[in-house]
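As you look at this complex, bear in mind that one protein chain is not there, while each of the others sits in place.
First chain written, first letter: the chains are A, B and C, and each begins at residue 1.
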Amino acid sequence: MSTPAKIQRIAVLTSGGDAPGMNAALRAVVLAGEHYGLEVFAFKHGYQGLLDNDHIRLCGADVLHILQYSGTIIKSARCKRFVDADAAELAAKNLDALDIDALIIIGGDGSFRGAEHLAQFWNGQIIGVPGTIDNDLYGTDATIGYATAVAIAMDALDKIRDTADAMDRVFIVEVMGRNAGFIGLSSAMAAGSERMILPELQNDKPLTVAALVKHIERVQKIRGDGSYVMVLSEHQWPGGAVALAEQLEAEYHLPCRPCLLGHIQRGGPPAPADRILASELGVHAVELALDGQTRVMAGIKNHAPVAVPLADTWQKKNPLNKNLLRIQHEIFNPVKKNGNGQ
Amino acid sequence: MSTPAKIQRIAVLTSGGDAPGMNAALRAVVLAGEHYGLEVFAFKHGYQGLLDNDHIRLCGADVLHILQYSGTIIKSARCKRFVDADAAELAAKNLDALDIDALIIIGGDGSFRGAEHLAQFWNGQIIGVPGTIDNDLYGTDATIGYATAVAIAMDALDKIRDTADAMDRVFIVEVMGRNAGFIGLSSAMAAGSERMILPELQNDKPLTVAALVKHIERVQKIRGDGSYVMVLSEHQWPGGAVALAEQLEAEYHLPCRPCLLGHIQRGGPPAPADRILASELGVHAVELALDGQTRVMAGIKNHAPVAVPLADTWQKKNPLNKNLLRIQHEIFNPVKKNGNGQ
Amino acid sequence: MSTPAKIQRIAVLTSGGDAPGMNAALRAVVLAGEHYGLEVFAFKHGYQGLLDNDHIRLCGADVLHILQYSGTIIKSARCKRFVDADAAELAAKNLDALDIDALIIIGGDGSFRGAEHLAQFWNGQIIGVPGTIDNDLYGTDATIGYATAVAIAMDALDKIRDTADAMDRVFIVEVMGRNAGFIGLSSAMAAGSERMILPELQNDKPLTVAALVKHIERVQKIRGDGSYVMVLSEHQWPGGAVALAEQLEAEYHLPCRPCLLGHIQRGGPPAPADRILASELGVHAVELALDGQTRVMAGIKNHAPVAVPLADTWQKKNPLNKNLLRIQHEIFNPVKKNGNGQ
Partner (left out) sequence: MSTPAKIQRIAVLTSGGDAPGMNAALRAVVLAGEHYGLEVFAFKHGYQGLLDNDHIRLCGADVLHILQYSGTIIKSARCKRFVDADAAELAAKNLDALDIDALIIIGGDGSFRGAEHLAQFWNGQIIGVPGTIDNDLYGTDATIGYATAVAIAMDALDKIRDTADAMDRVFIVEVMGRNAGFIGLSSAMAAGSERMILPELQNDKPLTVAALVKHIERVQKIRGDGSYVMVLSEHQWPGGAVALAEQLEAEYHLPCRPCLLGHIQRGGPPAPADRILASELGVHAVELALDGQTRVMAGIKNHAPVAVPLADTWQKKNPLNKNLLRIQHEIFNPVKKNGNGQ
């Protein structure tokens, strides 16, 4: 922190789908603000609160013990109206009326687009903090909420394994991540799933039911084990896990049961990694604001804080870890055996 | 144990849908068998193993640390063929060839019907142990697996609450229990759900979407809180939680997200109550066998071991706790307010 | 509720050591109060709040989503001064000034003694709700918090088992319950511990280190398994688990590691059984007050609500379940084998 700017008031909001760790990020913003002598305001319900001028003053005592909980105490929302110019103008007016120097936006790509839109109409600094379970933002090694979602999906897969083993059965667990297979790949790998159906694997050559059934039968034969657990990313199969399970039973007489985790992936005590990441990013965001920066997202790359141009976060692609994909999809796939030295 | 019968060999199997705690019951049977000097055999894959004569000898060291895990190390299965007379005769032959004096069957009502069927063709003693997450057997205060299923459903509901609160949203969580609302009622009560859709409540006057929407709106208004979480027992709505959520969105523009827990409710570390119940019932089953009894289920009523005629367990009805139903459905329902003294 | 009394205002407090589920009980009191048209006040910090007249008005919206959390939002405390007559007189004066008809006290035996003391000086109705993890109150099958404490102790024992198995080692886990072995017995049984050191087993013939070492060696030999996990109730060994582990290493060169769970047993999400029990008892307490009763504890016996004279709750003894004790201590103890028919 060479030459911190002489800002005095910052505001924060949480926007879009909530993510476990948003509270920890909020707490970090407030505690860091307090540490540096800033006044901290929060707008409630995301951008809607900017429009409604629905704000509160937050100090340390308000946020002490919130990092244990998912959700967000200042509420989040999706605000469709915020794409309009007059909405952004109204937000700018409300921010200026409150003498806000910098606005910290905790959310995902939709929220960051909103931030860029606001930047066309407001002169204050805007700092993003990546809060989304999908981990689909460029420029940071992880987003807040991702680790928790993986832990919850893995826990569900572990539970399914118990019954799959007992009954020698096939199961499908549908997880979040419609555009990116991060939750799918990580939870599949952590739980030792037999199959992943991820956006990244569907691009080239979408899976057919026939190919899936063939894989199930070969794996069951090679392993001598009837239990077979699939991870399906949402929106990768028409009708989702429920429809795929019905198809397997109807077309192939293959008993299969679906689970649809849904928003369970967004609750419960946030994972340590999310709380620590959120704490680091919340402080980093305040320090970026003190440093005079704007239109950047606070990120962590290779264990070091970075500032990423906001537009890069959704315009550039955050790819899956190729080595993990190779290991889970090929090395651990019994039908893809390599001879030694080949 | 006043005059234990002079039995020497017992066999055990787990049958039907697996339930958390089946391993603990199996362990208790083996340890109690060992304690009383009995040889214990296990047939694998439920009744199918009786037909295939697929059995193993079990001793204490084999089952020491299995009560921590759901599933069943001797596997379970549904065996449709077992309703035939020749199947039961084959089973009887295999049991006699192995000199089994008593057979302990860990399972639910379908498994106990199979046991009664077998009893028509076999002279050995048959003791049932209630293993099903549904808690729908008469004669015992709880069945093995029920407490775990409730804990898992509650945990899911807790997680959903976090996001429901953050976004002021409506959610539906579908739980198991197609014929009985035990899991639904207990998890709804434990998690403070705003609505239950249970078999027992659907009998008289099934809920309509219109009535549901009206309740949602009134509760949200009275409470000043948008979060509303429903528990739906399986088979209580055409198409389940997914269909109901779509209906609410399509017909009433009411954003609502579904979760389908499915077999997640059957896995993970069994709850303490299930492990303790299973341990007590497993020992009780062996002691009933030593006592010369047959065609009974080992149960616990008001903290004391009981023996219940097998046929009673499915012919008589295990009702929901009326007081709990009243509390959750009326006292905690803000639209059903009573004035004092009325 | 045949003839509810015409009371209008009730107050509630949580007292003594906090117990998971106290919030659920508080919520139930408030929601039931609201249902019956009563005004509900809460005194903070237990009896101390009665003395300081530190109270708040609570309505449904204040307690909606607190049953998920341990602790107590109205705080608890131990109040040594409350044994004095002038303290009770001051409390009575404050209660009367607020026109309180009935006071509901959520706590353990110490809190109920305080309630009886207060009853000497105050004419209002006093209803107790059993909130203590120790389960050591007469007249109710379970106390609020007990199920959670057992679940947490079991989870710790499960984790210890993993490392005990990997290293073939001996471990001691110290759990709460200085006067009663409920947590010790239940967690030992649920986790399959090799040894329990409970108050109830120590009465006749306290365990010596030599006898313990002998048991360890015999069990390890019989089972062919080095892992041996002990459950020690607090105050049953001078210096606790740490001292006993040191003694085993120093005197017998037997490597042994201690764990001291302490207040971990009082936190985290309350178990379903505690939330349901607390909900039922909170409502029951309000209905007992409406029914004109006083100086009773709301309890549950054999699944039915009961009212127990307050003094009985600590003057009479709540014994351990003899059958569970026999099973865990004898049937599952490999050194106590019975021959068949002996």
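Assume a contact is a pair of C-beta atoms (placed from the backbone, for glycine too) under 8 Å apart; a residue touches a chain by one contact, two chains touch by 3 or more.
What you see is a predicted model; the values in this text were computed from it and never measured.
Chemist: Can you list the shown chains that the omitted chain is in contact with?
Modeler: By the stated touch criterion, the chain not on view contacts A, C.
Chemist: Check the options C:Glu34, C:Asp109, C:Asp134 or C:Asp155 and report the residue that touches the missing chain.
Modeler: C:Asp155
Chemist: Touching the hidden chain in the complete assembly: which of C:Pro206, C:Gly262 or C:Pro319 does that?
Modeler: In the full complex, the listed residue that touches the missing chain is C:Gly262.
Chemist: Take the complete complex as the reference. Which residues in chain C touch the chain that isn't displayed?
Modeler: 14, 17-18, 20, 22, 69-72, 75-77, 152, 155-156, 158-168, 171, 240-242, 257-268
Chemist: Tell me which stretches of chain A touch the chain missing from the display.
Modeler: 4, 6-8, 27-28, 31-32, 34-38, 60-61, 64-65, 67-68, 141, 147, 150-151, 154-155, 158, 161, 165, 186-187, 189-192, 222-225, 227, 269, 271-273, 275-276, 279-280, 283, 290, 302-305, 321, 323-324, 327-328, 330-332, 334, 336-342
The definition used in the following text is that only the chains that are shown with their structure count from here on.
Chemist: From the Cα centroids, identify the chain that ends up most central relative to all protein Cα atoms.
Modeler: Of all chains shown, the one whose C-alpha centre lies nearest the global C-alpha mean is B.
Chemist: Quick check: superposing chain B onto chain C on C-alpha atoms, how many degrees is the rotation, to the nearest 5?
Modeler: 180
Chemist: In whole angstrom, what separates the CA-based centres of chain A and chain B?
Modeler: About 35 Å, centre to centre.
Chemist: Can you pull out the residues of chain C that are in contact with at least two other chains?
Modeler: Residues of chain C touching two or more partner chains: there are none.
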